[in-house]
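Of the protein chains in this complex, one is absent; all others appear in place.
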Amino acid sequence: MGNAPKVALLGAGRMGQVHGSNAAANPRLDLAYVVDPHAPTAEALAAELGCAVASQDAVLADPEIKAVLVATSTSTHLDVVLAALAAGKAVFCEKPLDLDLARLRAHAAELSAPPAPLYVAFNKRFDPNFRALKARIAGGEIGALESLHLISHDPAAPPPAFIPTSGGLFRDFSIHDFDMARWLLDEDPVELFAWASCLVDPAIAAAGDVDTARIVLRCASGKLCVISNTRRSGYGYDQRAEAYGAKGAVLSGNERISTLETWTEAGALAAPIYPGFQARFAASYRAELDHFADVLEGEAEPLTAYAASVGASVLAEAAARSVASGAPVRLGDV
Amino acid sequence: MGNAPKVALLGAGRMGQVHGSNAAANPRLDLAYVVDPHAPTAEALAAELGCAVASQDAVLADPEIKAVLVATSTSTHLDVVLAALAAGKAVFCEKPLDLDLARLRAHAAELSAPPAPLYVAFNKRFDPNFRALKARIAGGEIGALESLHLISHDPAAPPPAFIPTSGGLFRDFSIHDFDMARWLLDEDPVELFAWASCLVDPAIAAAGDVDTARIVLRCASGKLCVISNTRRSGYGYDQRAEAYGAKGAVLSGNERISTLETWTEAGALAAPIYPGFQARFAASYRAELDHFADVLEGEAEPLTAYAASVGASVLAEAAARSVASGAPVRLGDV
Amino acid sequence: MGNAPKVALLGAGRMGQVHGSNAAANPRLDLAYVVDPHAPTAEALAAELGCAVASQDAVLADPEIKAVLVATSTSTHLDVVLAALAAGKAVFCEKPLDLDLARLRAHAAELSAPPAPLYVAFNKRFDPNFRALKARIAGGEIGALESLHLISHDPAAPPPAFIPTSGGLFRDFSIHDFDMARWLLDEDPVELFAWASCLVDPAIAAAGDVDTARIVLRCASGKLCVISNTRRSGYGYDQRAEAYGAKGAVLSGNERISTLETWTEAGALAAPIYPGFQARFAASYRAELDHFADVLEGEAEPLTAYAASVGASVLAEAAARSVASGAPVRLGDV
Partner (left out) sequence: MGNAPKVALLGAGRMGQVHGSNAAANPRLDLAYVVDPHAPTAEALAAELGCAVASQDAVLADPEIKAVLVATSTSTHLDVVLAALAAGKAVFCEKPLDLDLARLRAHAAELSAPPAPLYVAFNKRFDPNFRALKARIAGGEIGALESLHLISHDPAAPPPAFIPTSGGLFRDFSIHDFDMARWLLDEDPVELFAWASCLVDPAIAAAGDVDTARIVLRCASGKLCVISNTRRSGYGYDQRAEAYGAKGAVLSGNERISTLETWTEAGALAAPIYPGFQARFAASYRAELDHFADVLEGEAEPLTAYAASVGASVLAEAAARSVASGAPVRLGDV
């Protein structure tokens, strides 16, 4: 690991643990520090990962640190990222860069041509199944793409206390699907329509949010895309993508926790799908960190950064407006 | 067959052949006559089915004929049905009763309380898979129904010459899905939004129609339903229904022409799905005729008649209006 | 039906009902009589099928009767068949022709070159899935066939009273798989080894039979075939065939009662397979009767008759000897 670039992890919460343990296991990165405002949390994770604790200021001032992994609370992402970029650090930022589209655009200059590489973690683009789907579409096997269906259902609703600061279903949850749609459609949609309901938990409605949505995107070419989002599936973490083209279709299904089938008089029971994002997307989190190592080695440009963040946020903003107005929203107006 | 009611088939075309051969094979019906304005067509089918040829007037005047199966050209359905009902014949009418919602409503009185039983053939309600889906939802296994996805993709586009008299994608093709949505949602939707494109064949656009559509329905309870329609799938006749509820989901998939799987280095190839509606829905056509026999024996009320026809037609009308206006349509206004 | 050949059904039991109702529904056959020594049984079935009751003697003496369908009790098959052939009737005989290989061979002359066509009902050859498998192998997609696995598991054990007259597992149950093996291997095996246990019901052992067997066949070319037989699967009527070749494999799986999948936290539950042979093999019973109609019309030679009966019986006899001796059996010695 002598030559691996030194990196620091900012934020030791749920996503910090994911990225931190992947960084510690990746021989192409040398995870040196864990930073967290809550000292015991930082210390526990540092001990687990075999590295030291430091303050954010110390890390940003340390010339040996080449990059930071930003997994702080969402509301602080943008400030931390701007400070790190200003300090010349390459940045891996857990999505979203910011929940507020206007604020994001206000920093367009620093973020779209940053002084150091910036990667924003739309990890689903690194999922092996979705990558294979993208490659299959590009390979022409189904002819010209005509429509897309993205399904993203959480296993169970978050605690109501999470809702008020989450940004709402579209900015917090659908944001990944908006990025997937832009990536797989390979064409920016021109208009969006959304309907949403609160069927899972009245506390979500009380907090001003929705939990069940169907979103339709329309491209200038006529391509159509449907996004299905639900906060509680009752059967696990459902992550599928279906692409329909002129000569056939290609579908990326759910992985299951094993290949077992149990045959009884009730039928053939296949094993459950994964219960949550950590297990389902473990490979994607490792792969995006490898991509970031490529970026640090100068071998790749960040796949997703400011432009992808704005692109997905525009769709999220439009979805919220469409639900509020009950009408389709032209994306050029957002 | 001595006691089976005598019936006549009106129309010896594609659907007449389907219903005619099922009637001939059904011991509960005594198919006596085939009627078709084109004499050789009537004679050929009558010979095949082992019955006689007659004129429509003769059939309607024959007191021994208890019922007629109407499979004439769509534009004549309503007149033929009204004449048959006026003659006291029970009527099995291939859908639609009429393409024109206003005309249908103009005959509300005769059709909603007809002098003899009237069944309108929404055959998909009789498909064993969809019936099992309906029963599973009703059985409560997935908790309260929250959303529905209906997929209906034709294998290949019809000849462009068919388009001008077809009524258009929504009245001709989606009409089955509109009926399925009403049946499975078990609640009348209150609003509809649709986008549609012409991606399959420019001749369809030239004829003023679309070939690819995504339709969203909203219920007062918040239930959402997406309908996917495409005139050409490239992989067969795709007929699926997916119901998502509070505790899980139940999905009705496609039947395949055999259970074969071929394993090679390319992967595991399952047999194709059915290439068209005749094979895919053969069981449903037999079952709906059995239902009609039940109706003739006084053991059942027609499952779908005037109200279902109007209900589905309202959705078709709304979809056409939504595409034309680019805005959602309140169904109470249609 | 004026030109359809007149046939009589001999035997109104379980298989008689299957073949009788298929014959009544087949326009290429004119089912005229039902014969059964138990008059009420004959009368009930005749009423259901819309034909008359007659005695066997009367049927065989009636010059208008062109063929008989033999579904009498197994022990009488051979005598009835010989009498019918002697009377010049074409014969459709439910398998087996006889349980006793020596007795079968004693009548080789009359049976191998019969005075009228003789078809012995190895219906599984007419199952659409198995036919597709056979065609796929013949089509060369998996290269030269190297091994075969046939799985035939009954849902639940027969009543113990059935065992003593059944002929035992191999002659009664495995006989179908022995015929399938000969048909699919397209090469006569040269040696057989079998092990069998009584695991399902001690009453079966008490009656001198086994209920669970694994049989291996070896061909001169080196091709190997495994047959799995069980009297009680616990999950339905399991009927699969797997063919492995030089370039891949082709597998014929089980049909399910519907295409439903139910997704819950327990996993994805596919619908049960068929519970019994009547539903699973319904298409094959109709198809073999159609084949018999072809035979009657002179358009086909019987696919399976004396030679196939002897071929399968030799394997059954060998399996019984192998289990008794604990050693492989050379088929040339049987």
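Brief remarks on what is shown
Going by the order they are written in, the chains are A, B and C; count residues from 1 in each one.
Note that in this section contacts are C-beta pairs under 8 Å (C-beta built on N, C-alpha and C of every residue); 3 or more make two chains touch, one makes a residue touch a chain.
All values reported here derive from a predicted model rather than from experimental measurement.
Contact with the chain that does not appear here is found for just one residue of C:Val226, C:Ala279 or C:Ala300, C:Val226. The residue from A:Gln17, A:Gln56, A:Thr74 or A:Asn129 that touches the chain not shown here is A:Asn129. Checked against the full complex, the one of C:Pro115, C:Gly208 or C:Gly234 touching the unshown chain is C:Gly234. Touching the missing chain, out of B:Ala52, B:Ala271 or B:Val334, is residue B:Ala271.
In the full complex, chain C contacts the hidden chain through residues 142-144, 146-147, 149, 153, 193, 195, 197-200, 212-214, 216, 218, 222-224, 226, 228, 230, 232-235, 244-249, 326-328. Even with one chain removed from view, chain A keeps its contact list with that chain: residues 1, 25, 27, 50, 128-129, 132-133, 136, 141-142, 247-255, 258-265, 271.
Mapped onto chain B, the interface with the missing chain covers residues 233-236, 256, 263-273.
Please note the rule applied: only the chains that are shown with their structure count from here on.
Taking each chain's centre as the mean of its C-alpha atoms, the one that lies farthest from the centre of chain C is A. Superposing the C-alpha atoms of chain B onto those of chain C requires a rotation of 180 degrees, given to the nearest 5. When each chain is reduced to the mean of its CA atoms, the one lying nearest the mean of all protein CA atoms is B.
Put simply, the C-alpha centre of chain A and that of chain C have 58 angstrom between them. Per-chain Cα centroids separate chain B from chain C by 40 Å.
Residue positions of chain A with contacts to 2 or more other chains are 233-235.
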